[in-house]
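Only one protein chain is missing from this complex, and each of the others stays in its spot.
Entry: chain A
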Amino acid sequence: MDPFQIVTFSLGRESYGIPIERVREIIRPTPITLIPHTPPYVLGLLNLRGNVIPVIDLRLRLHITPEGEAKNNRIIVVDIDGVVVGMMVDAVSAVMTVQEDMLTDTPDMLCEIDDEFINKVIKTDRRLTVLLNLQAMVYPKAG
C-alpha cells in the first residue's frame, strides 16, 4: 500500500481523520437553514457559493460531547462518491501522511463510537487517530 494523506480533526477529546482526496474544502460555519423532519444530527442546508449542500454535525452523529471553543468549529465539505456533505467538527488539526505500518484494526472498546463508523485506526507515537468510514456517516448500515 502506498502512503496516503489524511486530514485530521478533533471531535470531543479524540482525533479523527478522512482521506484528503475526499475533502473538497474546509469552511467556517455560516448560517444554516434547518430541514424539518430530519434526524437531529442533520443541521440543515448551507449556501456554498451558490450550491445548496446539507450539513451534519459529526459530534451528534457519533454521540460525542463537543469540546473546545465554538470559534474553532469548522465545516469540512466532503465528497462521498459524488454526494457532497458538510460535516461540522470541533476543530481541524492538520494533514498527516499515513504509512501502512501505522494502520491497525479497531482495538475493542478503545473509542466511544460504534464500529460501523470506523475504517481503521492509525497509530503514531503521540496518539491514535480514527480513520472514519464516510459512507456510514450518511448511509444506513446496508450501504
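Criterion: a residue touches a chain if its C-beta (ideal position, glycine included) is under 8 Å from a C-beta of that chain, and two chains touch if they have at least 3 such contacts; residues count from 1.
Here, contacts and distances are computed from a predicted model.
Missing chain, UniProt protein name: "Chemotaxis protein CheA", from among "Chemotaxis protein CheA", "Cytochrome b", "ABC transporter substrate-binding protein" or "Raffinose/stachyose/melibiose transport system permease protein". In the complete complex, the hidden chain is touched by one of A:N47, A:N72, A:T97 or A:T124, namely A:N47.
The missing chain, though absent from the display, is touched by one residue of A:I18, A:V85 or A:L132; that residue is A:V85.
Mapped onto chain A, contacts with the missing chain fall at residues 31-38, 42, 44-47, 50-54, 83-85, 138-142.
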